[in-house]
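Of the protein chains in this complex, one is absent; all others appear in place.
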Amino acid sequence: MTEMATRGTIAEQHTHRDDRPFIRRYIFSTDHKIIGIQFLLMSLLFLLLGGMLAMLMRWQLGFPGRPLPIIGSLFPEAMVQNGIVLPEFYDSLVTMHGTFMVFFAIMPLLVGVFGNYLIPLKIGAPDMAFPRINMASFWLAVPAGVLMLAGFFVEGGHAAAGWTSYAPLSANSEYSGVSTGQIIWCISLIVLGLSSILGSFNYITTIINMRAPGMIWFRMPLSIWSLFITAILVLLAMPVLSGAIIMLLFDQTIGTHFFLPPKGGQPLLWQHLFWFFGHPEVYILILPAMGMASDIIANGSRKPIFGYVSMVLALLGIGVLGWGVWGHHMFMSGMNPTLGTGFMISTLLISVPSAIKVFNWMGTMWRGNIQFHVPMLHAVSFVAMFVIGGLSGVFMAASPVDIYIHDTYFIVAHLHYVLFGGSLFAIFASITYWYPKMFGRLMSPRWGKVHFWLTFVFYNLVFFPMHQLGLHGHMRRLYDPTQYEFLKPLQPLNTFISISAFLLFASQLIFAVNFIASWFTGAKAGPNPWHDNGLEWTLPSPPPHGNFAVTPTVYRGPYEYSSPLVEEDWLPQDRRLDRSPAPAPGGHR
Amino acid sequence: MINPVAALQSTNIPLSWLLPHGSSTFVGDIDWLYYLVLWITGIAFIAVEATLVVFLVKYRGRPGRKAYYTHGSLMPEYIWTGVTAVVVVMIGLVSAPAWGKIKGRDGVPPNAMALGLTAKQFEWHFTYPGPDGKLGTADDFELRNQLHVAVDSPVVVTAQSEDVIHSFFVPNWRIKQDIVPGMHIRVWFQPTEVGTFELGCAELCGFGHYRMRAIVTVHAKDDYQRWMAGSGRSLALAR
Amino acid sequence: MRSSILCAVVFAVACGGGQEKAPTTNVGNEPGPAGANQTNTPAGNSKVSGRVSFTGTAPANPTIDMSEEAACKAKYSSPPTDPVYLVKDGRLANVFVYVKSGLPAGATYAAPEAPAKLDQNGCLYHPRVFGVMVGQKLEIDNSDPLLHNIKAVPAHNRGFNISQPSAGMKTTRTFTTEEIMVPLQCNVHSWMHAFVGVLSHPYFATTGEDGTFTIGGLPKGTYTIEAWHEKLGTQTATVTVGDNETKTADFSFKPKA
Partner (left out) sequence: MTHGAIAASAGVMRPPVDREAGAGVYNEKLGMWVFLGSEVMFFTALIGSYIILRVAHPEMWAPPGKVLNVPITAVNTFLLICSSVTMVKAFASAQDGLQRPLCLWLLATCIIGATFVGVQAFEYHHLIEKGFVPSEGLYGSTFYTMTGFHGFHVSVGVICLSFVTWKAFRGKYTSTDHRGVEVVGLYWHFVDLVWIILFTIVYLI
C-alpha cells in the first residue's frame, strides 16, 4: 500500500495540469476520461428512459384496458385516451424500449463509457490515438439521442415497427400510420452509427499502436481484449446497418423499392442485412461485459484468471463465429430451409466459446479467497444469469423447437437474461468498480448491496416467468393478450410480472441516488481501493490529465493475485521485482 | 367440440415447464426434442449454478488466507470444451431430420389437401376449394378468420400477404410460419384431434396485431365434406 | 430536419400530439343567414330538392360474416348485410348530392363549429355516406367494445390511420382541401366502408331512406348539381334558382350493366 501511495504522489508531482477553460475541459473535452464520463451520464439517462417505457408497457400487459393511474392524464390524446394506452402508442413503446436500450443505453455504456475510460489507462497510454475524433464521436451520439427522443412528439407518433423495423411495415407509412417517426428513427440511427464507427476505429488504432513498453498482447487485461474485439465488430457491423437503414429511409422518403414487394423489392433482404449487423451486435452487447466481469472476478477471487489464453481464444472465437449465425433469427421467415440447417449448426457451435468462458470464471473462483464487495456480487450474478441466458438459447438454436417458441415470450426471457442479467449486471459491477477511479470516491457499499439484492430478486421474478409464458405460446409484442382464449389463464402471471417489474424499476432508483450522492459524500477512495494490478490503479483517483507522468513499463500480466513472489496478495503489472521471478508453481505441471 | 380454453388448459398450469396440449403430427417430433433439450440444459443449469454456490461458500474470503495461485491447466479446458462441443453437435444432429420434415421444401405430403390463405392487416382470409375439392374453380369460397380442416388428413396452405409480414401460428399444432408479401409460402400440417383451437399472428404487423386471430375448427373426416358443401359456403366473404 | 422536429415538439406539447389544427371560426351550423355576416359569403333562401330513384332491381347486398366478432353479431337479429344499395320502393338512399359549380366566384364559407359525427356501431359505419366542410371537425366515435381502426386514404388530403381499441373512444380529424369522396375503411373488419365528401361550401346533402334530399340557403343562380353513388358513379343536373325559390332536381340510377 505504501508503495502505492508514493507512486500516486509522484504521479501528481509530475503531471502537467490541464489548464484549459471549463468548457474545453468538461464540455468539449478531448480527454478520454471526461468523454467516458460524459458517455456514462448520457447513457444512464437513456437507461432510465428505456426503463420508464418498459413500465408503461408492463402496465398495459398486466392490466390490459385499465386506465393508467395518476400519469394517465399527462399524455396527449394520440398516445393515451381515457387513460388507456392506445395500441399504436404501445407499439411505439415496444419499439423505442428496444431501440433506446440497445443503441443508447447498453451499447454506449459498454463501449462508449468503458472503452473510452479504460483503454488508454489500462494499456499505459496518455490518451486515445485521435482525441478530437473521440470528442466528435460523443457529440454525434448526443444529437442522435435527442433526435430519437423528439420522435415521440411528432404527428403520427414514433416508430412502431419494433426495434428490428421489419420491412414493409417500417417502409410504408400506410401500413403503420407512422411517417415522420420512422424517418426520425432512421436518421438518428445513421448518425449514431457514424458516432460508433468513429469511436471504434479510434479504439482499434489506440490498442494496436499505443500500448506501453512490455504490454504485449498476452499481457492485456481481458477487458481490453474484449473491447478490442468489440470495436472490430462495431467497425464492421455498423456500416452494414447504416447501409440498410439508408435504403429503408429512401423507401419511405424518395419512393425507392428496396424492401417493397409491389415493384420487386424484398422484405427478406432487410432481415438479412439487419441480422447480419444484428447478430454481431448481440455480441457487441455482451463481449465487453464478459471482459470486465473477468477482471472483477479475478480481483474478487484474489486469484489469476483461470485459462487466460483460452479466455482470449474464446473471445476471438465468438468474434469470428458471430458473423455466421445471423440466419437463426430468420428460421421462420420463409428462408430456404437448407440454409436453416446450416445456421442451426453454426449457432449451436457458437455456444461452445461462451461455455468455455463460464467454466473459466468458475475455475477462477475455485480455491480463491473470494471478497464479496459490491462489484464482485454483480459480477458473480452476471455469471449466474448469463448461464441461464446461454442455456435458454439452446432451445432456439434447435430449429424445430424454435418453430414453436420463436417470437414468443421465451425469446423475450432469453434476450433479457443475456442483456439485463448479463450485460446490465456486468455494467453495474463495472460502474461500482471504476467509480472510485472516475470520481475519487467510493459508492456506498451498504446501499450498493441493498440495490444489488433487490435487483437480483425482482429481476428474476420479472424475467424467469416469461419462459413459462412463452412455453404456453404467448406471442411477443401483443398489446392485449386477453384477446386470446388460450392466453387468458396466463393473465395472473402477466400481472405478477408487471408488479415485480414496477418493484424492479423502483429498486433502480436506489442506484441512481447512490450514484449521485456518493459523488459528493462517498468515502475517499485513494489510488487503489480494490488492490488491483491494472495500470490505472497506479494513478491517483481521478487520474490527472495526460494520465501517466512517466510511461509505465509492464513486467507481467494483469492477474497476478496471491503471487508467492510478494507477501501481499496483489502484484501490480508495472512493479519491478529485483530478484528474477521464479516460474509459476501449480497450474500447468 | 372442445373449447379452446379447455384444449390448452388441460396442461396449462402456469409456471410449468411442460408444453401445452398438442394435437398435430408435429407434436411428437418437436415436444420430444424440446424435452431432450430441457433435460440437457436443466442438468447443466443445476450443475453449474450449484457448483457456483458451493465455490462461493467454500472459498469465501477469510482474513489471513491466500488464494491458491494458478493460471489454470489445460486438461479441464480440453474436457469442458470437448464435452460441450459434442453435446451441442449431437443436439444439432438429432434436430435436423425433424426440421427437414416440417419445413423442408419436399416435406409436404403429395396427398395433402390444398387451401389458400391471404393474410392482411388484420385478418386471415382462407380460401376453400368448395365441393369439387379443387382450388381456382368457380365454387371456391373465402372465409374470414376461420380455418376448417379435417382430422388426420394432411393440409397444405399456400399463404401470401397483401401488405406486411404476418406469421401463421397455431400453438396446439406447434406450427409457425412467417407470411412474407411477395412470396407464396407453403405451410403444411396434419391435425390429429377434432376440436376448436386458436390461430394467432406471431409477427408484429401493426397496431391490430394483437387481435389478428382466427379460430381453427378440426372436423371429423365425414362431416368435413358436408361442411364444405353446406354451412361453410353460406358464410362466404363477399368477393 | 432537426429544427423542424423540435418545432413539432413544441407544437405537440402545445396541443396534444399535433391534432385538431383546424381554424374553426365562430359560425353556426346553418348556412345562409349565419354565413351572411361573413365577407363575400353569398347566401340566400333558395332551395334545390329532389328525389333519387333507382330503376330495375338492385343487386343483392352481400351478407357479412360476423361470426368472429361476437360483440357486433349480437347487435343484429338477422345476419347483417353490407348496405351498398339501399333501395326502398324505387328510391335510392346514401347518394351524396352537392353543388358542383355555379357559386359566385371567390365565395368563401366558414366551416361550422359543430363537428360532423361518424359512429362505429355493430361493426358498421353510421352514416356510411356524408359530407363535411373543409376545416370542419370530424368526430369519430367507437360504440363497439372492440378494436376498430379508421384508415383514410385520400387523393388530395393528408391521410390518417388511427385505432380505437375500446368503446367510448373519440378521435377528431379534419380535412384541408375539397375532395369527392374520401374513402374511410377499417383494417380489422374489411367490410367496413364509409365515404366522406369534403367541400369548401355548405351546399351538400345525402339522400335518406326515401331517396330525397334538400340543399337550402342557396343564393340565386345557375348551379350544376352532382349526385354520387359509391357503386353507380355520378350524374349531374343543371338548375337555375331565383330568390326564395325552390327547384327540384331528380336523378335516376340504373344497375351497372
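Per-chain residue numbering starts at 1, and chain names A, B and C are given in the order in which the chains are listed.
Rule of thumb we're sticking to: a contact is a pair of C-beta atoms (placed from the backbone, for glycine too) under 8 Å apart; a residue touches a chain by one contact, two chains touch by 3 or more.
Here the structure is a predicted model, which is why all the values come from computation and not from measurement.
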item	value
From A:39, A:59, A:138 or A:201, residue that would touch the chain that is not displayed	A:201
Option touching the unshown chain, where A:67, A:126, A:143 or A:243 are the choices	A:243
Full-complex contact with the absent chain, from A:48, A:142, A:313 or A:461	A:313
Full-complex contact with the absent chain, from A:257, A:449, A:488 or A:531	A:257
Selected residue (touches chain absent from view) among B:15, B:74, B:90 or B:220	B:74
Interface residues of subunit A (partner: the chain not displayed)	129-130, 197, 200-202, 204-205, 208-219, 235-240, 242-244, 246-247, 250, 254-258, 263-266, 269, 272-273, 304, 307-310, 312-313, 553-557, 559-560, 580-581, 583-584, 587-588
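One rule holds in what follows: only the chains that are shown with their structure count from here on.
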item	value
Top chain pair, ranked by how many C-beta pairs fall in contact	A-B
Rounded Å distance between subunit A and subunit B, as computed from the means of their C-alpha atoms	31
Chain centre separation (subunit A, subunit C; CA means) in Å	53
Centroid spacing, where centroids are CA-atom means, of subunit B and subunit C in whole angstrom	46
Residue list for subunit B, restricted to those that touch at least two other chains	121, 206-208, 211, 213
Residue numbers of subunit A (touch at least two other chains)	86-88, 176-177, 479-480
Subunit A contact footprint on subunit B (complex, rising order)	3-5, 7-9, 12, 14-20, 26, 29-30, 33-34, 37-38, 40-41, 44-45, 48-49, 51-52, 55-56, 59-62, 65-74, 76-77, 80-81, 84-85, 88-89, 91-92, 95-96, 98-100, 102-105, 121, 163-165, 167, 169, 171, 174-183, 185, 197-198, 200-211, 213
Subunit A residues within the subunit B interface of the complex	86-88, 90-91, 94, 160-162, 166, 168-169, 175-177, 261-262, 264-268, 301-308, 310, 332-334, 336-337, 340-341, 344-345, 348-349, 351-352, 355-356, 358-360, 362-363, 365-372, 380, 383-384, 387-388, 391-392, 394-395, 397-401, 403-404, 406-408, 465, 467-468, 471-473, 475-481, 483-486, 488-490, 492-493, 559, 561-564, 569, 584-589
Residues of subunit A that touch subunit C when the two form their complex	65, 76-79, 81-82, 84, 86-88, 143, 146-147, 150-151, 153-155, 157, 174, 176-177, 180, 184, 187, 479-480
